[in-house]
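All protein chains of the complex are present and in place, except for one that has been dropped.
Presenting subunit A:
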């Protein structure tokens, strides 16, 4: 049981996919225009992640190594399709505001990354908790980023006006929303600040001689450190043997 709790802590705090590892950034930037969108995207991803970890862990001894990545992709894509239908049926407003980013959960680095590096090597129960931990970590991060953007950009939180708006015509003093933060450029600025804060924190830790976790993913600067099979462009193993022979 300890191992399960350790997995939850690991996903939410120690290896938080967004704040610590900086992976899965495309949806992070695209959907965090409001806190509620962040929660919706985070929970959808969590659902996919938990079930993909469960299925992949169950099938880890059955799927042959050479067909590993295509197998994972089919499992993840099927789960994403199911989630897409659930959202379309039960939360149509969220479905409309998330748009194509729901099917794009398939290519989210976090899911295939966890499948490759954890679920395909570990028993079922810890894999499920790994999925829950990572998913909640992602949800928390998206909600925080969404909340920051919503407050700065509209003075709202979860759709409620929390900062009174200025009204020049009525001569009322108040908050003037920085609309750019809910638009596309704001996402880049918020992420830039996030990375800068993280860099400063890592630098401070390094000076104290404390260990600093290696970054993986897109912002580490090289694609080789990525666990995502779709990123390397080598999903199928067909032809790679021949390539090896060519080299020899």
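Operating definition for what follows: contacts are C-beta pairs under 8 Å (C-beta built on N, C-alpha and C of every residue); 3 or more make two chains touch, one makes a residue touch a chain; residues count from 1.
Operating definition for what follows: contacts and distances are computed from a predicted model.
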Task: Select, from "Polar amino acid transport system permease protein", "Ion-translocating oxidoreductase complex subunit A", "Sarcosine oxidase subunit gamma family protein" or "Putative ATP-dependent transporter SufC", the UniProt-recorded name of the complex's unshown chain.
output: "Ion-translocating oxidoreductase complex subunit A"
Statement: By the document's definition of touch, the residue of A:4, A:30 or A:144 touching the omitted chain is A:30
- request: With the missing chain put back, which residues of subunit A would touch it? List them for me.
  value: 25-27, 29-30, 70, 73-74, 77-78, 80-81, 84-85, 99-100, 103-104, 106-107, 180, 183-189, 191-193, 195-197, 199-200, 203, 218-219, 221-223, 230-236, 238-239
